Each structure stands twice: as structure tokens, then as C-alpha cells.
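Only a portion of the chains appears, each positioned as in the full assembly.
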Amino acid sequence: MSAPASEGLCAQLDAVSKLFGSFAALRQVSVDLEPGRCYVLIGENGAGKSTLLRILAGLLRPSFGTVNVFGGHEPHEVRERIGYMSHAPMLYDELTGQENLRYFASLYPGRPCLAPSEALRQVGLDPDLTRTLGQYSQGMRQRTSLARVLLPVPELLLLDEPFSNMDVESARQMVELLASFRHGSRTIVITTHQRDLAAPIADWVLALKAGRVASFEPGSPTL
Amino acid sequence: MKKIAIGLYAAVVVALMIWGFYQAIYVAPDDAMQGELFRIIYYHVPSAAVAFLFFAVSLAGSIGYLSYRRSHPERAQGADAWALAGAEVGVIFCTVVLLTGPLWGRRAWGIWWTWDARLTTTLVLWLIYVSYLLLRRFAAGPQVQTLAAVLGIFGALDVPIVYMSNRWWRTQHPAPVFGGGEGSGMAPAMKAVLGWNMLAWFAWGILILVLRYQVERRHQINASNEALDALEG
Amino acid sequence: MPRALWTHLVKDLRIEWRSLDAIISMLFFSGLVVVLFSVAFDPRGEFSQRIAGGVLCVATMFASVSALNQAWAREIRHNVMDAQRMVPSPGAELYLAKVIVNFFFVSIVQVILAPFFFIFYNLHIAGQGWLLALVLPLGTWALVGNGIFFAALSITSRNREFLLSLILFPIFIPALLAMVQATTAILTGERDPTLWIKLLAGYDIIFTTVSLLLFDVVLHAE
């Protein structure tokens, strides 16, 4: 869809298709992601957004086609440079937010991570909360989850509906946070149904429809 | 006032316990067949009786909770506290039975344990109420009390079934001593000592039960105060 | 039969039928348990006839408990239990339907496994064999009836799967005892199993009745 030069690209999908059984969740998707940009993925329910994200994260392998990130790697090989946040919080209910982050931070040996409390503060949570995650509300969990993703300062950030349970004010703060990330020349891919929330940082808007790329248009970011 | 009453009662209990202990160790005669070790009966039998009583208290509390929980929440809380206290203290006394029994059995029968009906019954009873306490620990949220009450009723249902099976075949464990048939009964001197110990253990058990009940009540009241504070803050 | 009971039954059977997972796994699992027990208790010994009753009952028990643990899994997954709470039809029917379905499955497994069991343990029935057709269902009903009830009771707790066994086993012991004794009596033909069978029947009646009465309390516990 854009220039074929692969060196400068953050990620490149080439004719990627994904089948679940005989059902095609993605069909021939080809997209290039440039560094320092924010891509907003939109599309109806079932369009394949989450599937695309999981493929970029290396959690799913495409049935056909190839994905490469950071110039020629498979996503799986460089997973420490990718941050993925899904619908589910991916955190331990029995630990506090702080403990969760500390745990995950130490699983990135040799990579300079944010301090857990710093990450929590970035997403607007009090690092000294003593409640365990199981007692957080939906939205608080979502934020902690984002903090987990930010920890290893990933170069490619994949966020699956990060705003879905957040109040508007928090969502706006988050968008600002993400904007600052992007200026650090990190790439961001967001799926969302609330397009206007993501609009301020949307450099490109990619619309999926029934597993195909329906449109790929520049956005009008204001941040 | 209440405190003084409890203090007085506690003093009486301690006196009774000492008196019972003195009676059991120094006054009661040796058993004709078993000698010294027979004295363990003065702890074994009263503990069993107290445990049974407290499990009954627990059952009553459970039923009380279920019937009052909608209409009189305050009364229901009280009932629940009785149910918990009964189960907890009952388990303790039942544990005493399960410890003194084998100690005795080791001497009397030469083995620690055997699977006769009485012993199995007692063990099952203990297991049921421990599982009741575990449920209270594991279940979360406001429904714990209801669920525990339900289990309390189920557990109690089991007891008569197990207990009756006792009557249906011979046991290695001594048959009922009191009110039994031919050849039952014990020497009057022993009976008196047993009577004193019974009394002492009942008094002692009830003291613990009441204290446990009050602790639980205070716990509940603190929780609701804390709740009210939380509402204010 | 009340309509809702029927609806629940059809739903559960349809789901099971669609994947056959539960029944296949239970079958295989029970088979494994019989094999494991054969490995652990050498059935060539002179006492195989004595322990066979126990092995059969304990194998049934473990196989059923695995099934019972899953009994409400579907309802838990997406909070379907909340939907069941919002529905006006009585909880007792939901309970009864689950018991029937699971009883049915465990029984099928027993019928299929029984011959293997007899072969592995070289059994011959010295007593009245047909009584087994009374003892096993009664024992299974006791297990499944209580199991479904306590599984529902432990849904909201941490440690759900564990809790079920912890509550169920102590309460089930009398029934297990009766079941083992009756089975052994039948297999060895040395004693009369009638008393034990009566005990088992009594246990079933009492516990099922109480479960039916109390299930709504458990369902709407909060």
C-alpha cells in the first residue's frame, strides 16, 4: 500500500491471511507501518482487528503471507521490543498493581525498563494502592494493563481497544500519553470503535471489512 | 456488668477445672482392668459430650440464620455468630476426643486407631465441621454466611445417619456405659468423679463458646462500624 | 414434568451431545482409574475379590468428581449464572436437570466399564448379582446429587474446584461406606447387603429432598 522500501519500516505485512478452520478472519492484508506513526484500526465487529494485532504481536502466525518487523525479523524473535495489550488485562488478580509490574519488569533481562511506580503514575494510577488487582474496577485494570505494556519501553505498541472501559477524561489523558510516545519515534497501532477518541493521534486510519483492507487513509492528528 | 459476670463465671470455671483435675488424678480409684491410664476417661468422655452439644448449637445457629436473614438481619447476624462459634469450639473439643482416644487405644487395644463405627463417626463429624470452616474461609463476599448455613444443615443431616450405623453392628469401642444394658455402669466413686469433670468441661466449653461468640459479634459490629465510616468518608 | 426442567435437560444434553467431550473423557478417565488401581493394587493377589468392591466405588467416585467439577463450568464462563438468577423459573428444576444429566452420563460410563472391570479383576459374583443394579445407581445418585449441589455452592469461592471435593467427601462418606459394603457383600456373597442398601436409599431420599428445598437459597445467596 505504501513504498516497498523495507529498511526504514517498523513492520511490514505482505499478503497476510489468517484462517480459523475454514473461516477466513483476515484475507490478503498488506500494510507497511512506518516508525513514529500512529495507526488506528477500525472496522465492524468481527472484521479481524484483534486477529491482525495478534499476528503483529507474534501470538498468531499467519496462515499465508509474511510478517516482518524491525527490518526482517519475525515478530516472535523480537518480542521484547513489542508491547501488546488485549481485551483481557493479562495480569495476576492476586497481586497489587505495583507487584504485578515489578514481576513483569524483571522478566525482561538486559532491557532497561521503566520503574513500576513510574509506569503506574504515567497511566494515572496511584502506585501505592494496596488493593490487589482482583478488587480493581474494569477501568483501573485496563490502565494497569497499559502500564504493563509500557514497562519495557516497546518500540511497537499494539493496543486492542484500550479505551473500551475508560471514562472520557482518562481516555483523553491516555491519548496524550500515547502522543508523547509517538514523538519518541515509537510506532503505535490501536484498534478502537471510538474513532473520535483516537483521532488526535491518528496518522493513518486503516479500515478492515470482513478481513480485507477496506481503506487506508491519512488521519488528521492534532497532537 | 457483663464483664464482671463473665469474670466471675471464669473464676468458677477455673475452680471447677482444678477440682475436676484433682478428683481425676488423686481421688478416683484405678480401673480394675486398665489401671492408671483409665483416668483419661475423665477428659475423653466430657470432651465428646461437649463437642456434640456445640455442633447442635451450630446447627441451631445455621437454621436461625436462614430463617431470619431477610426479616431480622440483626438477629440473623447473632445466629450466624453462634453457628460459627459452635462449629469452631466444637471442632476443638472433637479434636481433643480424637487425640485422647488413640492415646487410650494404644494402651487398651494395642493400636492407635481402628475403623470401627464410633471412631469413624467421630472422625467424619470432625471432617464435616472442618470443611464447614474451610468454606467460611474460601467463600468470598456477602453470601458466605448463607452458604455456610446451608452446609451446616447438610453436615448435621449426616450426623444421625453415621451415628445410627453405630447401633447396627458391634464396635471395638466400648459400648455406652450409661443407660446401657447388662453389665454397663461404673463404680459410684468413678461416676462422681466423672460427674465433676463433666460439669467442669461443660462450664469451660460454654465459657469458650460465649467468648468466641462475643469476639465474632464484635467482629461483625466492627465491620459494620467500619462500613459506616467508609460511607461517611 | 415441569416445562423448565425439560428445557434445562434438553439444553444440557444438546451441549454434551454436540461435543461428546464430557462422556468420552469420563469414559477414558474411568478406564484409566481402573488401570491405575490395578497397577497400584495387584489384582492377582488372593484378596482381589475383597478389594474389588472398594476399587469399583472409589473409581466411580473419582471419575464422577472430575465430571462434577465441570458441571457448572458452562454457567460460570460468561456469568450465565447471573442470567439463570434473573429468570423466574425455580432453581430446583435447574438443579434437578443437572443431576439427571450427570447421573445419566456416569451411569453410561459404569455400564460400559463394568465388563472390563470384571475381566481385570477376575471377578465372579458369589452373591445376588442383580442387586448391583440397585446399589450402583443408588450410590451414584448420592454422589451426583450432592456433588451438583455443592458444586453450585462453591461457585463463588476462590479455589472452586478444590472446595467441591473438600465439602463433598466428608458428607459422602456414609454413602460411600454403604456402597462399598453392599458391593463387597454382593461380590463375596458372605453377608447380606440389604441393610446397606436401605441405608443408601434413605441417604438418597433425605439428601435429594433437602437439596431441592435449599437450592434456591444457594442460587440466590447474595
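Each chain gets a letter, A, B and C, in the order it is written, and its residues are counted from 1.
Everything below uses one rule, namely that a residue touches a chain if its C-beta (ideal position, glycine included) is under 8 Å from a C-beta of that chain, and two chains touch if they have at least 3 such contacts.
Note that the structure is predicted; figures quoted are calculated from it, not measured.
This complex, considered in full, has protein chain stoichiometry A x2, B x1, C x2.
By definition in this document, only the chains that are shown with their structure count from here on.
Chain contacts here follow an irregular pattern that is not a line, a ring, a star or a complete set. Of all chain pairs, the one linked by the largest number of contacting C-beta pairs is B-C.
One finds 60 Å separating the Cα centroids of chain A and chain B.
Between chain B and chain C the centroid-to-centroid distance comes to 32 Å (mean Cα coordinates, whole Å). Between the Cα centres of chain A and chain C there is a gap of 47 Å. Touching two or more other chains at once is no residue of chain B. Residue positions of chain A touching 2 or more other chains: none.
Only residues 66, 120, 124, 127-128, 130-131, 134-135, 138-143, 146-147, 150-151, 153-155, 157-158, 161-162, 165, 168 of chain B touch chain C when the two sit together in their complex. Residues 146, 150, 153-154, 156-159, 163, 166-167, 169-171, 173-174, 177, 195, 199, 202-203, 206-207, 210, 214, 217-218, 221-222 of chain C are the ones that touch chain B when the two sit in their complex.
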